[in-house]
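This structure is in structure tokens; I'll ask about it shortly.
Every protein chain but one is kept in place in this view of the complex.
Showing subunit A:
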Amino acid sequence: MSQTFLLEPDIIAATQNVMPDLNNDLVLAKNFLKQQSAATGDSLYDHLVDVVQKILSQSPPDVVDNFEQYSWEVKQEKFRPNFDLLNDIYLSPPQLATVRQVDEMFRLVASKATKLDAGGEEEQELDLEEDNYKPKIQDLVDHNYYFRQAGFGLPASECYAIYISMIMLGIKEPVSTIRFFGKIFGTKANYYVMETDLTLEELDRRIRAFELKDMPGEGEAIDEAKAQAVEEQAEILGEGEGKEPVSKEPVPPKIPPEPVSTWQPPPPIPVERPGQGINRKVYWVCNRPGEPWICLPDIKPDHVRVARLCVRCMTGELDSEVITFPPFEGTEKEFLRAQIARIAAATSISPQGFFTYGSGEEEEDLDMEEGGGDMEFNLNPFYQGHTLKDLMDSNLTYWVHHGRHILKQGRTLWWNPNAGMEEGLEEEDDEGPPPVEPEVGPPLFTSLSEDARIEGMSAWSARVSSTLSPERAMVVLRSNLWPGAVAYATVGKKSECLYVGWGLKYNPPNFSPLQLPVPQLEYPIGPEIMEMADPTFADEEAYRIAHLPPPPPPVMMEEAGFGEEIEEED
């Protein structure tokens, strides 16, 4: 091909020449490619130019294999407006809202830290007193490192922010110890949960408030007053109706009085006071680190009972309604708290000897029988750690529970429902309910080997974190009952548990909702109301024949008959 391409003006000039020749063909072809599509106003020529330009400038690999995709992307880019009428408006990055919150938290924590620093240099002696108020905060960063080694834990991005927000919790709220309990997923947002002990003053205040609310007299008085009001209202209504029959309407027939239910609800199981039993720890939640911590309310035994009978996902909104059967009294706040109480009771585990009763500093005479169910326990300073082999023992005898077992009553301490009546019982032996067998759960520090098995699988699976380097290895236990609950223990003195999950218990084969009770009988079953088949004609005929009056005795035999009778009478 000796002929080179012509420039545009030359081509146009050449089109004057109508003789078939190469330039003419080229022009025709180019004109065809430049035809604008009616829909988009775009032409293939421009598109090809753009595609080739993009391919050459970006030089992606193997364009020919996904050329269609490439061409599609070029088209897509073209439809994006490259001029913006709102050019001057700055769109802030989406992270801004979160950053604002976290920033506020950082400022608060930082200001506190510098203040403490300055104070510490100047007046250390005075500061000692202040130190008493400083809450004990679990070293989450350290624990998370060990969890990560064991294959569980939190991503680094979350872990540090949570740790700082724990400090913020310690600054803002009256708490004395803080421990990260875990993370609970919800359908709309997730919860981070902190487990804390309150300071003594706050605890006292809460106990006083609790006792005030729980005064036995008041509640009943209110109820009575209510009942009276209702009765009065009914009377008023009744009187009103009494006067009405003056009108000409027919008097309705008198209806017998409505039956009154004789059923009495069983006495409510008393709530455990703050700082005791299931309400021993106070839990705080938030949806994102940096948000203010919200205190979860103390729960009633009934909450635990209902939570055990139903399954539900958290939504992430504390005030959302909980619709279950049997009905749950309260919002998601209470439900979340009940689930946390159940999880904490079932999955708080530690190696044997990690915790001990009392302060552990000296040998104390510990009265195990007296209140053994609700005793304080503390870190054991004499804990030396166990060997890897012991911790991995398939029976898990070296691991113990340090969460208090929740009884069927929904309390950790058994409450005798007949306590009030017992004095009366001694006098009149036969009447009154029989004495109730106290319900006893496994005591604290029961070995995991006692745990119930699920479907032939033990409730916990032990795994060693590393097979290649036994020196660095530690043991991690994974709960099969509460998927997401884990605990680790090193050969040294470290151990912690964590829960990250949906807050759902594993119940094979699957959940079946509570059945409605059988409807009660309206009448006692008896012959009057029994259903039976109507007699057929043949039955009736047989009955009629069987009950015919006896045929009149034949006259012929009259005398003899009389004679016989007389004889018999003799």
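Here is the rule we go by: a contact is a pair of C-beta atoms (placed from the backbone, for glycine too) under 8 Å apart; a residue touches a chain by one contact, two chains touch by 3 or more; residues count from 1.
In this section, contacts and distances are computed from a predicted model.
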Hidden subunit of the complex - UniProt protein name among "C-CAP/cofactor C-like domain-containing protein", "Checkpoint protein", "Ras-related protein Rab-21" or "Radial spoke head protein 9 homolog": "Radial spoke head protein 9 homolog"
Residue in contact with the excluded chain [from A:Phe32, A:Phe511 or A:Tyr543]: A:Phe511
Touching residue (missing chain; options A:Asn24, A:Ser43 or A:Thr98): A:Thr98
Contact with the hidden chain (one of A:Ser57, A:Ser157, A:Thr262 or A:Gln520): A:Ser157
Full-complex contact with the absent chain, from A:Lys183, A:Lys281 or A:Arg404: A:Lys183
Selected residue (touches chain absent from view) among A:Tyr191, A:Phe328, A:Trp415 or A:Tyr499: A:Tyr499
Contact footprint on subunit A, counting only the chain that is left out: 60-62, 65-66, 68-70, 72-73, 94-95, 97-99, 147-157, 182-183, 185, 187, 189-190, 310-313, 455-458, 461, 463, 465-469, 478, 480, 483-484, 486, 498-502, 504, 506, 508-511, 513
